[in-house]
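Quick one: the structure is below, and I'll ask about it shortly.
Missing here is one protein chain; the remaining ones are kept as they sit in the complex.
A, B and C are the chain letters, set down in written order, and residue numbers restart from 1 in every chain.
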Amino acid sequence: MLIPHPLLGPRDAQEFTYLGDARLLARPDGMAEGAEAAFYDYVYLRNNPAGVHRELWFHEHGDRSWLVVTRDTLTHDILGAELATDVVRRERPR
Amino acid sequence: MPDLAPLSALGAETPGSIHTGRLVLREISDIALATLALRNGGTAPMPFGLVLPGPLGWNPGNLAGAFWIAPGQWMISADGRAHTDFACDLKSAAPDCAVTEQTDGWAVFEIVSPEGAAPIGNLLERIVNLDPRILNAGAATRTHMAHMSVFLVRPADDRLTILGMRSAAASLWHALLEAVRGISAHG
Amino acid sequence: MRVSKFSGFRLVREALRGHRGWTPLWRNPEPQPTYDIVIVGGGGHGLATAYYLAKVFGQTRIAVLEKGWLGSGNVGRNTTIIRSNYLLPGNQPFYEFSMKLWENLEQDLNFNAMVSQRGIINLIHSDAQRDAYRRRGNAMLLSGADARLLSREDLRDLVPFLNYDDARFPIRGGLMQPRAGTARHDGVAWGYARGADALGVDLVQNCEVTGFRTRDGRICGVETSRGPIDAGKVGIAVAGSSGRVMALAGLRLPIESHVLQAFVTEGLKPVIPGVLTFGAGHFYISQSDKGGLVFGGDIDGYNSYAQRGNLPVVEDVVESGMALMPMIGRARLLRSWGGVVDMSMDGSPIIDRTPVDGLYFNGGWCYGGFKATPASGYAFAHLIATGRPHASAAAYRLDRFARGHVIDERGAGAQPNLH
Partner (left out) sequence: MSRITGGVIDRGTTLSFHFDGKRYQGHPGDTLASALLANGVRLIGRSFKYHRPRGVFSSGAEEPNALVRLGSGARAEPNSRATVVELFDGLVATSQTHVGSLRRDALALNDLLAPFLPAGFYYKTFMWPKAFWESVYEPAIRRAAGLGRLSGEPDPDRYGRGFLHCEVLVIGGGAAGLAAALTAARAGARVVLADDDFRLGGRLLSESHDLDGVPAVEWVARAEAEFASLPNLRVLRRTTVFGAYDHGVYGAVERVSDHQPEPGDGMRQTLWRITAKRTVLAAGATERHIPFADNDRPGIMLAGAMRSFVNRWAATPQRTPADPVAIFTNNDDGHRTAQDLLARGVPVAGVVDTRDDAVAQGEYRVIAGATVTGTRGRLGLRAIKVTQAGRSEWVDCAALGVSGGWNPNVHLTCHHRGRPVWDAALLAFVPGSDNPPGLLAAGACAGRGSTRAALADGARMAAAALAEIGIAADPCELPEAEDSASPPQPFWYVPGTRRAWVDFQNDVTVKDIALAHQENMRPVEHLKRWTTLGMATDQGKTSNVTALAIMADLTGRTIPDTGTTVFRPPYAPVSLGVLGGGDQGENFRPRRLTPTHHWAKAQGAVFVEAGAWMRAQYFPQSGEAHWQQSVEREARAVRSAVGLCDVTTLGKIDVQGTDAGAFLDRLYCNAMASLKVGRVRYGLMLREDGFAYDDGTCARLAVDHYVVTTTTANAGLVYRNLEFARQCLWPEFDVQLVSVTDAWAQIAVAGPNSRALLERVVDGLDLSNAAFPFMACAGVTVCGGLRARLFRISFSGELAYEIAVPARYGHALMARLMDCGQDLGVTPYGTETLGVLRIEKGHPAGAEINGQTSAAMLGLGRMVSPAKDAIGAVMSRREGLAAETRRLIGLVPVDPAARLVAGAHLFPNGARQSLESGEGWITSACFSPQLGSRIGLGFLERGEDRLGDIIVAANPLEGESVPVRAVSLPFVDPTGERLRA
């Protein structure tokens, strides 16, 4: 597999470590009401589609960036990759 | 000056060196290293007048060199200054950045090809899964090699510098020698 | 219906009359409009469930719906290992129950699935690992299973071909379960299929479930590629596709789908006696009766439904094998394949009711579904027939994650690719 790193171009997937569903970016507030139910959902119920999946890869043997990679789990085709920090800043404006 | 004698990463009082096949492998033990990281939202400084390069970039500089290692983060190097507190000097030159001493974090091996670029290319294809076009002269990157993380810097076509974890220096050295043997086997 | 009883005597008789008397192993029935129980998934677990529902729990009017051919899922693409060498109270009694069913399976099914108890050895490479395996071995004995702690000298006698000389991670001993071993994977599926068919279960191939029908929060049937089928109860046993199928019922699962590769070499004369598991790299190996070395290692590590993996894992697995037993260097890889496995969030399976009344779920088998086949079928049949979990599978609850009663053998936490 090749992961299209947004800064470094296509790189061998062996440089990366896989984490999983990009929903893990959306950590609930631990101090909020009902945090336990929100955390159950966050920790255990990952998206697991047969098709397009947004997922987290860590460039362990590279620039140590966390990436959000969009990949089809049926074909392994990769549709895109972004720095996770960019995704978080965009999707969770503060 | 401390009255303690340093040891090279390969565990000897003098750096390792070997001329094998078409390549010369040398341990470099006197290079000073420190990482420089921008504060959140900070802008890139020019420590020692050095322009910090972008992704995959390496700038040899004059007083110090730099290569990009991560967004907002560079490895700054200075030849022959391993015995000094280089991180402290760098911090003075870039006071608004996070500076971390790295001189002893890395084993540095230099590979020189007296016959030009080809043997370096042959070596690279034996050790790392990188499109050789990524690592043209003037480029640097980190990748995976023999179950280790390494930085590769290509100062010139006939030259390659490899930085590996200091603790794994012997394993890295061994892997390089094995790869060189592989090239010889193919002639 | 006419069922061919299998025996050596019968084989001789048929040989003498040109094998004209053999009948189909199972029928190809058209699906009926209504069943009491529909099992979705004609793999090992689904077929075993149907068999035990009919045989043990006296259920009738049962159908198994399979989207491809019987046994086309992971029962036909695993490394055939059977064992009950678990640590935790939630797991070990279940797998030991499975082992006991394995031990009588062939006589029960009148089908030789080649259950072969040649033993499994988990190698020990450090003192800490020995301590952990001692705890596990004791758990096995305390649950009525068998276990032996082996010294390095014991191992040299049993498996002299390992690298005892210059291994990066020296072999310091092993934990053995002598009753563990292998079974012929396809044979298990076929034996259960034939047994279930003989008891009147309709095995419907090329029939994909495309939706669930509910009434007042209760299941009342399934939509399929061959039309709607009414059912009083529906059991799901589609490991690898669990997420996809349960999504049709609107349920999300604490499961990720991953690809696990497996490998077999060309046939070789006997060289590996039982099952061996490397403790310092992920590698396990046995030799089939036909002579192929059957081995595997880690999952590729990324979500996948593609039933194929990538080269780095192939290299990694074989590298571990070579480090462990460098004598296999001259053997050749003949075939590799990938199976989609349900990796659950704690590495242990789920056999439970669902929020939909009458809909039951069986999945999350991670690497370990094959060895569980008999007990999984039995426990699932028990649950479907009686509404209560079988004693051996009582911990496999769907709500254990929310409640904090995880069964985490490896202590890896909610990270499926680490289990």
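Just so it is clear, contacts are C-beta pairs under 8 Å (C-beta built on N, C-alpha and C of every residue); 3 or more make two chains touch, one makes a residue touch a chain.
Note that this is a predicted model, so its numbers are computed, not measured.
Although it is left out of the displayed model, the omitted chain contacts the following shown chains in the full complex: A, B, C. Remark: the omitted chain is touched by one listed residue; of B:Ala44, B:Val112 or B:Ala146 this is B:Ala146. Summary of contacts with the chain left out: across B:Gly105, B:Gly138 or B:Pro155, the touching residue is B:Gly105. Take chain A: the residues that touch the chain left off the picture are 1-2, 10, 12, 17, 19, 24-25, 27-31, 35-36, 39-40, 42-43, 56, 58, 60, 64-66, 75-78, 83-85, 88-89, 94.
In the full complex, the hidden chain is touched by chain B at residues 1-9, 11, 29, 35, 37-41, 73, 82, 85, 98, 100-106, 125-126, 128-133, 146-148, 165-172, 174-175, 178, 181-182, 184-186. Against the chain not shown here, chain C presents residues 6-8, 10-12, 15-16, 19, 22-28, 68-72, 76, 89, 92-93, 106-107, 110-118, 125-126, 128, 130-139, 141-143, 147-149, 161, 163, 165-170, 184, 186-187, 190-191, 205, 265-271, 281, 287, 289-291, 306-308, 310-311, 314-315, 317-323, 326-337, 400, 402-406, 408, 410-414.
Heads up, the rule we're going with is that only the chains that are shown with their structure count from here on.
Looking at A-C alongside A-B, one finds more C-beta pairs in contact between the chains of A-C. A separation of 49 Å divides the Cα centre of chain B from that of chain C. In this assembly, the C-alpha centroid of chain A lies 30 Å from the C-alpha centroid of chain B.
Of all residues in chain A, those that touch two or more other chains are 14.
Taken together, the chain B residues at the contact with chain A in this complex read 55-56, 68-71, 129-131, 134, 141-144, 149. By the touch criterion stated above, chain A contacts chain C in their complex at residues 1, 13-14, 18-21, 37, 40, 43-46, 48-50, 53, 55, 71, 73-76. Remark: chain A residues 7-12, 14-15, 60-65, 83, 85 touch chain B in the complex.
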